[in-house]
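Below you'll find the structure I mean.
Every protein chain but one is kept in place in this view of the complex.
Coming up: chain A.
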Amino acid sequence: MEAHGPSITVPSSLAYFCVYNPNFGPTEETQKDQLLYYVAKKTVPMDVKMRQIGLAQGLIHFTRVFSPLKPCENVHTQKNRLTFYEPEPNYWIHISIELSYIKKIIKDKDGKPKTIVEYLDSNLHDSGIKRMLQLGYGMYKMFNGPFDLTVHTVGIKALKNKLEEFFANWVFNWDFDKMDIAKTIDGTSYLPLSSSARKQITSFTDKFHSEYDFISDILILKNNKLVCSGKKIITEDEIRELLRYLFPLISERNKFEIEIEKQKNKEGEKYYTFKDFTRTLSGGNLFAFFSSPPSNTTPKCSPSSSPTNNTEIPNSTFLSPPLSTPFPSLSPSPSPSSSSPLSISNFLIGPQNLQGGTDGVNEEEIKPTTIYLNKKSIEKTIDEECAHNVDEYYLLSYKKNSITIVFLIPHSSLEGSKKIHDITFYRSIDTYLSSQTEDLINILNEEEERTRIIGTEIDKEYRYLLFNKITLAVKSSLYVNNITYPSSSSSSNNNNNITYNDEMSPLKGLTITNEMAHSLCDLHEDLEKFPHITEIYTRSSSNFWIVGKRIDGRVLYVVVPKKEASLTEVEEDVRRLISLYFSGTLTDNFD
């Protein structure tokens, strides 16, 4: 049998996605009350929906017979993949994905053309889907609180609304075929710091804490890399969810700043045409940052994002329905006032207009963003009200050049709760930071420059990803040639050379192929499954080597695309890579 004519590849797509709780509809009549949220590719009649969640429960019950503690996680069928996730007791997130397939026309034995369809089950990784659902729930919970809390405080109806708001558009933009290892691992990139730089950062945050003592935690980001993760009030898990939320905002703001720079430079133009600008926005929504992450060396932040897709920076996050709009005033007034765009404050999350008199801004207009963070285990109480084990915090974020600073203020702080509604508080922070961040930016630029010089040569030969399971820190060069983010060279002065560049990517010649990406996922799943394995070397049928190796509690994945290399030679290569990258000061910040 030989191929005849072209083959058509149809990508994976969402069949349906739902959230249900069997306890809400125990009888046959009330069964439909179980359903909290449902969305499908096609319009689906209620009885089909009921059938689907009925099957889901049947599968869970059946598998519980044999595996009582871990019932059905996923079902592989010829054409579909079902996945189940129970983030809170009895609340189930359930998704069905239609597998991608290839349609080929071949000649059968008699020479007659015949259409065959091949479903690509093994290109959809269960670990990737699982992470995607976890991330989805994690972000939902961060900004909306746990499902059960909502039900107890405002009722089932409110929960349904929140779910609808959060998931509605998002789910359709998942790109299931682009789940690679980095998305599955979904770690956080850190900027490695020298010890002197770290001291300076610490003194900066200490000073800031003493100035505003009701602020309980500060996080600092340089571009998309975490510099300082604060006092651990926010866990590693929550940090990555928070970052998935922040990245699109940062990228959006960067783009906006470029536009303003352009506008400044164009003398002929009297005012900025916002119409044009907004047209370039792709109809903002939350899923923008799930479908293509904006700016990062870890472009895989979202389960669905395409690392090769970064040329188009997702923007317009402010329109995202699920999360309360962080800076509504970014939508410029239609007035031709040239100052209008420039009036945007440095707050990424917070009031956008700090100008005007004290009474210029109505205090009720300041709607602070609240996030829900898990209580630390020591603080857990049996108190009825705290049964959900979350604490509420106000979230505030300040961005200047390539630096973004995040503040957390506990709801429990009386002073904080008062200040957060007071415009003068924002002005004071703004003034304080404008004067203090200059040094910070310079330090971090140096640090970034220092790390960049190392290893550009060796990156041409290999691609790697290093992951620390405890801190969720990740360091990766897998998709390094696709990076686009504002150049840090623009930094020291507020100059107009903020650009989206490719200058970080001299590493042509080695692209991670689909097969490599899938093999990396296979390898990752194996290492997760078999903790006793210390290292795996594989050579594929197309002759590239992939290595997974545990080093001091971390896992290193390396792609060595050398066709002729032997096992011993590849080992030598990996050794070189380790000594170059992962020894000495560079890893300091990593742990």
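Operating definition for what follows: contacts are C-beta pairs under 8 Å (C-beta built on N, C-alpha and C of every residue); 3 or more make two chains touch, one makes a residue touch a chain; residues count from 1.
By our rule, contacts and distances are computed from a predicted model.
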(message) According to UniProt, what is the chain that's been left out of this complex called? Choose from "TRAPP II complex", "ATP synthase subunit a", "Vacuolar fusion protein MON1" or "Very-long-chain (3R)-3-hydroxyacyl-CoA dehydratase".
(response) "Vacuolar fusion protein MON1"
(request) Touching the absent chain in the whole complex: find that residue among A:L55, A:I105 or A:I578. (result) A:L55
(request) Would you indicate which residue among A:Q31, A:N144, A:S397 or A:T451 is in contact with the undisplayed chain? (result) A:Q31
(request) Please pick, from A:L120, A:I233 or A:L472, the residue that touches the omitted chain in the full complex. (result) A:L120
(message) For chain A, which positions touch the chain that isn't shown here?
(response) 22, 28, 31, 47, 50-51, 53-55, 57-80, 120-123, 126, 515, 518-519, 522, 526, 529-530, 532-541, 543, 566-568, 571
